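Missing here: one protein chain of the complex. Every other protein chain is in place.
Then we have chain A:
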Amino acid sequence: MSLAYLAFRNMVSKPLNLLLSLLLLVLSVSLVTFVLQFSKQLNRQLDKNIAPFDMVVGAKGSPLQLVLSSVLHVDDPTGNIPMEESEFLEKSPLVSEAIPVSYGDNHMGYRILGTTMGYLDKYNVSLSEGELFAKSFEVVVGSTVAKNLDLQLGSQFFGSHGLASNSIETHEDHPYTVTGILKSNGSVIDGLIITNLESVWESHDHDHEEQVGVDEEHHSKDVHDHKGEHDHDHEHVNEAHHHEEEDHEDREITAMLVTFRNPLAMVQLPRFINENTSMQAALPGFEIQRLMNLLGSGVKTINGIALAILLVSGLSIFISLLKTIRERRQELALLRTYGLSTFQLLGLVFLEGLFLTLLGFLLGWILGRAGIWAASFITQTNYGYGLEMNGPDTNEMILFALTILITILATLLASTSIFKLNISKTLSNA
């Protein structure tokens, strides 16, 4: 019979002691691994999604909100900007690419984004079936959208006004038709319905035709604020094909997503836009960094709490081993008469502590991953991004080493009495 087996049997022979030590260990390990993993994946997810764009230009407001809405597609937009005003970006020598995006509607909570083919290229998407949209009211859908809404090629649906799924107002005159379904690539694309800009504009034009009486005053005010010289309402009664031509002067978009040609642009462009136009420029990298710094202090706090629990769990292992040694003094003395040396007894206690640690760490790690798995459902539903299930990473290895270190310390402290064990006295004064 091996020492390891005896240590194992000793460990499970006191289930309540075991449970307490185990519970504390599982709690701290699961908390640390969950938080580390979650923030790491959030960071990576954000980085991946903002990576294609150096700058976002949109309506004035919170720069963070602009980035969240136009790049990450989670918040409401800050407003619209006139297409014409932003078009200078496409011609600027500092800009390698400027992609317009326009919002308006959603389908069952998934956003319908009007943009150009350039947007799809930026995220390196490929089609899993069908083809890209060729004309207005044709859409390609992300893999998550297709799966959750059970959309197939040729499926038709009406957009609902606004960006939230609880909107009751639908645009029932123009159905969207699915022409393509995109392969999942883990980016924001997975949760989007993508069409051309004209679809978004036309859908709202028709809307406006019907509501022209109600909305007239408000609408013309809107337009005159931005582009006083055009008669907006008159434009609406023109034929639809008219819009599809080069007549973009009064068209509005939500934002322009910009890639710089060189680092100089980073210095000059945002400043120029913020000072000389009615628009604002936001740098996604900078805004997300700011956001993560805010979240970072929360992560640090939770990790601090978890590490405190880890120390308490180390203390609990120490007390539990100390109790074990006291209660089993006679058994340890007996083992000495069976021929075991002091160091073998030490090994026995250490193995018991080690098993406890390994079991606790493993269970805690699994629980942490189960937490990620559960959180993945929530992020998937609310934001369209799932979380990945990863193997152990470097931080978790460090945590593991730390836990083992605490066990070794706890064992050594608890087992000093083994060195002082008086077998003769222990066995005769039972």
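Following the convention adopted for this analysis, a residue touches a chain if its C-beta (ideal position, glycine included) is under 8 Å from a C-beta of that chain, and two chains touch if they have at least 3 such contacts; residues count from 1.
Note that contacts and distances are computed from a predicted model.
Asks: Could you tell me which of "Carbon monoxide dehydrogenase", "Chemotaxis protein CheA", "Electron transfer flavoprotein subunit alpha" or "ATP-binding cassette domain-containing protein" is the UniProt name of the chain missing from the displayed complex?
Replies: Record says "ATP-binding cassette domain-containing protein".
Asks: In the full complex, which of A:Ala51, A:Leu340, A:Leu367 or A:Ile408 touches the chain missing from this view?
Replies: The missing chain is touched by A:Leu340.
Asks: Would you mind spotting which of A:Ser13, A:Ser278, A:Thr301 or A:Thr381 touches the chain that isn't drawn?
Replies: Of the listed residues, the one touching the omitted chain is A:Ser13.
Asks: Name every residue on chain A in touch with the hidden partner chain.
Replies: On the side of chain A, residues 1-2, 6, 9-10, 12-13, 330-331, 333-343, 423-424, 427-428, 430 touch the unshown chain.
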